[in-house]
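The complex appears here without one of its protein chains, the remainder shown in place.
Labels run A and B following the written order; every chain starts at residue 1.
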Amino acid sequence: MAIAIVIILLVIASIVFHFISPWWFTEIASNWTAIDTTINITFWITGFVFVAVNGFLAYVVFRYRFNKNRRADYEPENKKLETWLTVITTIGVAALLAPGLVVWGKFVNVPDGADIFEAVGQQWHWSFRLPGKDGKMGRSAVELMSEKNPFGLDPNDPFSQDDILINSNEMHLPINRPVKALLRSKDVLHNFAVPQFRVKMDLVPGLTSYLWFTPTRQGRFELLCEELCGMAHYTMRGYVVVDSAENYQKWLDQQTTFSQSYQAKQADIQLGQQLYGSCAACHGQQAQGNKVLNAPKLAGQSIWYLKRQLSYFKNGARGSHKQDIYGQQMATMAKLLVDDEAITNVAGYINSLSQLSPAPTAANIVSKSQLIKGQKLYNNCAYCHGKLGQGNFNTNAPKLAGQDDWYLKKQLLNYQSNIRGRLKGDIYGNQMLLMSKLLHDETAIDNVIAYIGTLSKPQKPKEVNSL
Amino acid sequence: MYTAITDQVDESSHPKSFFYKYIWSQDHKVIAIQYSITAICVGLVALVLSGLMRLQLGFPDSFSFIDPSSYLQFVTMHGMIMVIYLLTALLLGGFGNYLIPLMIGARDMVFPFLNMLSFWTYLLSVIVLMASFFVIGGPTGAGWTLYPPASILEGAPGASNGIVLMLISLAIFIVAFTMGGLNYVTTVLQARTKGMTLMRMPLTIWGIFVATILGLLAFPALLVSAIMMLFDKLIGTSFFMPAILSLGDSVDYSGGSPILFQHLFWFFGHPEVYIVALPAFGMVSDVISTHARKNIFGYRMMVWAIVAIGGLSFVVWAHHMYVSGMNPYFGFFFATTTLIIAVPTAIKVYNWLLTLWRGNIHLTIPMLFAIGFIFTFTHGGLTGLFLGNVVVDLPLSDTYFVVAHFHMVMGVSPIMVLFAALYHWYPKITGRMLNTGLGKIHFWGTFLGTYAIYLPMHYLGFLGVPRRYFAMGETDFIPQSAQTLNAGITISAIIVGLIQLVFIFNAIWSLFKGKMAGDNPWQATTLEWQTSQTPPVHGNWGKNVPIVYRWAYDYSVPGVKDDFIPQNVPQDEVVMLEGNTGNNGENQ
Partner (left out) sequence: MMKIWQTLTVKPWLTSSEGIVQSDMSTTEFIDTENNKGPGKTALKFFLAIVTLLFFLITITFLSRSQYPDFHALAGEPWLPFTKPIQLWINTACLLLASISLQTAVSLVKKQHIKSTEFAILLATFGSGCFVIGQILVWQQLSQGGFYVNSDPANSYFYLYTSLHGLHIVGGLVALALVSYQFFQDKNFIMNRKNLSLCAIYWHYLLLIWLFLFALLTATPETYKTIALICGF
């Protein structure tokens, strides 16, 4: 008895929930409205069946509940009824399938003249490539990947020369132009998914998969990896920005081609030394850092990381937060570096300075249990920063070993309170921000930093990805 | 031929000592109980793991012992344990073992020693699996699908030891299952008692029989993929591994195909869904028929549907791979076959409803669970139509919609049937009834609680919340309310988890204090209720095995005094209603 009423209530509740639910598809931003239509058809048909079947169930349970004066019918089968039900079900299923297959046909066949771009996934970030003026992508291979050539393009392939490389997790697309995304992975399976575009596809190492869509709404849409790709899967995010034609062109003009980046000049250390003069006041002659002035140790840090941070400071991706007082100081200083070349040179000089062991202040008062706890916490950090805290270009993770504890702590706190990591232009910061949340309290931060302190025996920075 | 197996009563083979009777036993009933208890214990581990996952999702940043690595390890172990080590083992190793000989009138499985070996091998696989919790790096965290390359590269938790133990455990499980499965199939084909034709078998046996054949044919695909992945991991072959980087370092692989693994995995994985579902379909049919006092409606259609679903389940596997990067043209074929399989499945639902129709429904606990099953299975089946239809799958794939769908259809529904079956057959297994009051608490908590978990979860999927995310952080398109919803889901999940303790208490308490059941408390027709002792002793039938004279569903036959006629009652012993000398209870 109760069960019949409950089933009716559940059906009603499900319907009500469906209509009042604020959790529903995001507003569509691509041409795939046909997918939404198919979903609506599916909803109506299955919704009808859901109500009919459960309504009937409730009725039957109520109507034929136990009565000791009644006897059940004896009816082994009813061919006619069964045939009818089969036929009706088949029709219903066909009504679902047919539109689905038609739309799938459209999805499989990319329209002629669609633009192409390539999305490259790797643990745990995105990068992108455009074919450049010749409209053709150059050959790429895993064996060719290196710090200098992260996309693994063939430098001898004429098609690769003008390929535009976007070494960032933010991709721009022009509005209202069909575009085919070629999907490539450097390591494991990933998945290219922007909920607002409705379509998604896996990135599979060893082959190139694809999907296509036409962006129809301007905006900045979050790109998610939706195929489990390892520990930091949930931090593998990116953005697809749909621009008007003019804005897109503006953005495109700022990007560099493969040949430009491949032949980029090496850092001139002597010029860098001259430039470093103004840094030395705070960071010290040997870039050993100065706690009193809140200037971190820089010596031995990898060039790519220094370069990225300097340009962040320069363009406001770091140090522009109101509460980041020391960051603001650094941002002013970074503006003194006029161009990318200057940044490269000074970064090269800093990198060439040999790293000194940190002042043994904190390390002495660390207890063994603290280190054990810290090591456990550091296991998560080690995926990107390396087991020895040596940093890893491929995971965009700077070197941590040898860094001063006060600086690490300050930065972790900055990440946790959104002072660092979510400023516009900080492409990998959100990743660290999400990860910093694993440290639930100050003791946890102290423990993990204490452990990092034990990694600080000076080591040559690992030759990253020299293949 | 069968007489040699079914008719002999070899008294000397009945073991006397405790050790041979309950531990090293070859009696299918003891083995069934061993299987069930092991499966339920390991299932409780998986239940706790799911609770931990839900705690993280509902209340992120609150539990310092759950980090992304351990979260993924919980996800993986929860999934694998539930699908393989709980559901498959409990439904086939537990119920299959207990019910097959009893329901077909045999004294035991045809290969009792092999049967015993099957259990001990299964136990070994469970131990190996559990051992992975204690190795360096912990168990694998690659998701229960174990997709390479991630599963054997450094970027995933447990890639050094956990994955190896997982694959070895799976291989051992497959050996155990093959030993058991050969036994079940052969027993059904060869050891049925006189008169028990195939079409007189209860649907429970049909479900278990077809599911076992599916298992025997599907598990080799998993075995192959497990062995090949072990080669890749331990010897460095490149079956599934193309040239790739691992966290930026180059590794010595080239040319393999990760998608190949997915094909093999799902060639096993989809039939696996039906390995779990078909026994559940069968058992729920018998529960519904018995407690509605009505013959199962459209028995033949039910059998055909089981066979058809079993056959079709081998040609739909790639619907798990619509967005895997395989040739997209496969989508047309697999979407079509997938939706075709909805037809026989729908027929089964109709027939359950039409069995209830004009029945005389006793709302016993098994019946409540069976009705709950119809509701949850309808829900899960209908959401399957979303995901099977290739283009609708595009936005929903890899979101919480998928999680909600397969938990409805493959988690909640079979477990509803498992509970229906436990409440239904517990009196036969132990001789005592389970407590009804506690049973009601258990049913309502489980039924309403699981719906409160999974209905909202579908809507997170519509929104686009991806699965297997440790935390969402700030994501543009996800409103804060989604987090509130997640917290609500977690609370429901914890309530459902705790409610299961009521069942465990009930099962243990009733073992000693439950009402005595008698031989046939539900007045059922099938053979297992006609044993002369309850619980049945070794050899099941005493001196003579029963002879079957009718199908399994002679309930409420017109003109007959009782509302059921057991299968082993000959026509001339059927007691007629007074004043009815007519057609002897026969139908045209």
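Just so it is clear, a contact is a pair of C-beta atoms (placed from the backbone, for glycine too) under 8 Å apart; a residue touches a chain by one contact, two chains touch by 3 or more.
Note that this is a predicted model, so its numbers are computed, not measured.
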| item | value |
| --- | --- |
| Touching residue (missing chain; options B:Leu47, B:Leu129, B:Leu223 or B:Leu247) | B:Leu223 |
| Sole residue of B:Phe119, B:Phe239, B:Phe377 or B:Phe503 that reaches the chain not shown, by the stated touch rule | B:Phe239 |
| Per the touch definition above, residue among B:Gly51, B:Gly195 or B:Gly559 touching the missing chain | B:Gly195 |
| Chain B, residues in touch with the chain not shown (by the definition above) | 1-2, 4-5, 110-111, 178, 181-183, 185-187, 189-200, 213, 216-217, 220-221, 223-224, 227-228, 231, 235-239, 252, 254-257, 260, 264, 267, 295, 299-300, 303-304, 307, 549-551, 553-554, 570-572, 586-587 |
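Note that in this section only the chains that are shown with their structure count from here on.
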| item | value |
| --- | --- |
| Distance from the mean Cα position of chain B to that of chain A, given in whole angstrom | 37 |
| Chain A partner contacts - residues on chain B that touch it in the complex | 60-62, 64, 67-69, 72, 141-143, 147, 149-150, 153-157, 242-250, 255-259, 292-295, 297-301, 323-325, 328-329, 331-332, 335-336, 339-340, 342-343, 346-347, 349-351, 353-354, 356-363, 368, 371-372, 374-375, 378-379, 382-383, 385-386, 389-392, 394-395, 397-399, 448, 451, 455-456, 459-460, 462-464, 466-477, 479, 481-482, 485, 553, 555-558, 563, 587 |
| In the complex, chain A residues that touch chain B | 1, 3, 6-7, 10, 14, 17, 21-26, 32, 34-35, 38-39, 42, 45-46, 49-50, 53-54, 56-57, 60-61, 64-67, 70-78, 81-82, 85-86, 89-90, 93, 96-97, 100-101, 103-105, 107-108, 122-124, 141-143, 145, 183, 185-189, 191, 193, 195-196, 198-207, 209, 220-222, 224-235, 237, 377, 379-380, 383-384, 392-395, 422, 430, 433-434, 437-438, 440, 444, 464-465, 467 |
